[in-house]
Structures are given as C-alpha cells and as structure tokens.
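With one protein chain held back, the other chains of the complex are shown just where they sit.
Coming up: subunit A.
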Amino acid sequence: MELDTIAAISTPLGEGAIAIVRLSGDQAISIANKIFNGADLTTVDSHTINYGKIIDPDTEQMVEEVMVSIMRGPRTFTREDVIEINCHGGLASVNRLLELVLQLGARLAEPGEFTKRAFLNGRIDLSQAEAVMDLIRAKTDKAMGVALKQLDGKLSKFIHRLRANLIESVAHVEVNIDYPEYDDVEEMTQGIMLEKIEEVSQEIARLLAMAKQGKILREGISTAIIGRPNVGKSSLMNALVHENKAIVTDVPGTTRDVIEEYVNVRGVPLRLVDTAGIRDTDDIVEKIGVERSRQVLKEADLILLVLNNNEPLSEQDLQLFDLVKDLECIVLINKTDLPNKVDKEQVESLAKDFPIITTSLIEEEGLDQLEEAIAKTFFTGNIESDDLSYVSNVRHIQLLKQSLHSLADARGAIEAGMPMDLVQIDVTRTWQLLGEIIGDTVQDSLIDQLFSQFCLGK
C-alpha cells in the first residue's frame, strides 16, 4: 500500500554502544547501497550481515564503519525490504547516518510506523490490532510530549516569528489576488518578496547552525590535539582529564578501536577524540599524508595545536599551521618553564585569529587560560547555552532544511520571472513546513490573517 520507504533510529538514543538505523520499503536497499562502501547490497544474499563503510555521496567523506543487515521481503518484520545499519552508538554518527538516508529519499518514520506496516502487510495477527493502535497512540503522545517540552520557549517563539513574517507576505499576495481592486493594498513586488525570503532564509540557516551547536553541547565538541613529537600532547590530554574529571572514559567501539575521553570544560563538553590516531602518532602528516590529514582534522570541531616554547618553529610546525588554517583552532605554546626559543611574533602571524595560550603543563600553568579560550570559542556572540540545546531532533532539522529548500525554490521562481502567485506557493509551503515543527498546520489561519491584516469587503 504505502510505497515510500521509511527510516528511523530504532535503538534508544544515547543509551547504548551500538545504534541501529532501520529502513523499510521498496527503496530501502537501493538507498543503503548508495552510501555503502562494501559489498553490493543489491546482489548480496538476503539475511546476511555485511561489513563496510558509510560514505557521504556529496563529500565522499567516510562517515562511519558499519555492519549492514539486509533482509528482503516478505520474510521480514514489515514484509517489505528491510535494512538495518548497525553503527557506533554516538549520537552524532547515528544522526548523521539517518540524515543521509533521509537526504536520499527515505521518509522519517512516524511513531509506530514500522509496527503499523507490519500489521498492514499482514505480518502481525489480527488480534494484535488493538495493541498496534495503542502503540501508535502512546508513541505519538510521547513524541509530542518530548516535542512540546523542546518547544517550550525560545525555539517556539523563534519559529512563530518566522511564520508570522512569512504569512504576512503570503496574505499580502493573497489579498492582491482575491481583492485586485483594493487600492490601499500595494502590489507585492518581487523585490519585497525577495528581501523577505532572504531574511527568513538567513534566520533558518542561523537556526540550523545553532542546531549543530546544540548537538555539540549534548554530544561533546570533538577535539583533536596535534603537534610535533614531545611538545606535550599527552600531558595536555592528561591535564584536561585530570583537572576536569572525565565523564566517560574509554568507550571501545565494536568495530574499531576508538578512544574517547569526555571532559567538561566550563560547561562545554569536550570529546577528546583519537579518530585517526592523531594523539598517539607523533607525525600525522608523515603517517597518512597531507590530504588525508586535512580530511581527518576537518572531522574535529576544535583543534588544539601544541608548540614547543623551547625550540624554534620547524618545517613540521609550519605544515601543521597550514593544515588547520580554515578550522577552529587554539594554539598552545607549551613548556614555558624552559627557556624561550620560539619566535613568538612568527607564531602570532601564523596563528592569525587563533587564540594563543602559553602554558607549562608540567608546572600546571596556563590551563585556566586554555579553558577560558575553549569556552569562549564556543560561546561567542550572544548565544547562551540554553539556546543551543533546542533544535536537536532530526525531525526538526529535516523540516528546517526543507524550509530552506522551499525558500530557495521561491527565490528561483522570482529569478525566473514567475508570477507572484506561483512564487507564493513555495513561500506558503515554507510556512507549512515551519508549522509542522510547532504542530500548527491549520490552513484557516491564513484566512484569519487576511481579514485581520487588511480592510476588505464590499
């Protein structure tokens, strides 16, 4: 019956070492195959588990190492083709995975939808129907409860404001159409509409950027420590962990050896990652090459580049500066307990806007300044910490992204010289998408707006 392919994270969020993204539907296998680097899923046997890597088709970056279970219908839970992608349990990676499959055409499953399909496809006994309906009810209510909680406050107000902004323009266009002779209503022009579209697009983009930070707050800022041999990287790691009581230590992944240390630095959770052995390897560039290093470093949200106060800058240091030039970075000049041999002016010119902290980790000096710099890096501007945690759920992020697309379509229509009543279709769509975030999609509010905003009638 329903032909579209649905996807969801089917393990409890943040509660396990492994997470599973499940897809069900006609497209499940082909979608998974598009991001899977391993065996060809379209030809492998049913009911097998396949090891491979998830690659983002846009950036060609590796996202995760995973195990993919493939189960062709009808011998599955839903009787449709089902894919289960087992990945490492970190929220960031599993969310990323889900976003990828949604981008490729899967639809985010409604609460209880897998079970519903199982039922509708005759997989579950009739007598279980009532249980299915209770499940849908319970899950929806729970999801709504969670959503409402999240919506309490700033995000909700923010979305309301965006929508009010859009509906005003939409009503304006509508009134031009339905009351073409009313002279007190100016004709909506392409210029005004474009301005409005830009304004709202920027706001949504900002919200999405904040969402990213919101995720960061919950999942930790992935932080890489780099530097030449013997500059004090291990000491820095130990100092941070020691000073800030680790939240989680040594979470070994199931498919690879990742060491993550979670520390809380002045309210900013840092996830000290060692994705490609950056920490253990003294010379990352030599080990994996310049390009690959750059890729690896890009995965980190923050880089701590450690220099030796006691030695002049070497060729390797310059290389490292080059690697981090477009990234978020803090430069440490360590070993101030030893005589200064590094050219500070040279460091300053290389560091450009990066903060520079001088430390003596052995003497436990400069850590305070470092922590302050870390906190500052992520709380720049007027963003307060409670602002960040809101837009965290994938559904919201998807809707915001769709809103942006829809506004881009509207912009495209204006540029192509389409009449305003067609441009307005995409603007209205945006308004509806934003409404879905806060659970308001009632068409009638447009008509209410029409009559409260304008003096109409014969």
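The rule we apply is simple: a contact is a pair of C-beta atoms (placed from the backbone, for glycine too) under 8 Å apart; a residue touches a chain by one contact, two chains touch by 3 or more; residues count from 1.
Basically, contacts and distances are computed from a predicted model.
One subunit of the complex is not drawn; among "Response regulatory domain-containing protein", "Pyrroloquinoline quinone biosynthesis protein D", "tRNA uridine 5-carboxymethylaminomethyl modification enzyme MnmG" or "Cell surface protein", its UniProt record names it "tRNA uridine 5-carboxymethylaminomethyl modification enzyme MnmG". Only one of the listed residues, A:176, A:359 or A:403, touches the absent chain: A:176. One of A:166, A:265, A:397 or A:420 touches the chain omitted from the figure, and that residue is A:420. Where subunit A meets the omitted chain, the residues involved are 1-2, 110-113, 116, 119-120, 126-127, 129-130, 132-134, 136-137, 140-141, 174, 176-184, 416-422, 425, 442-444, 446-447, 450-451, 455-458.
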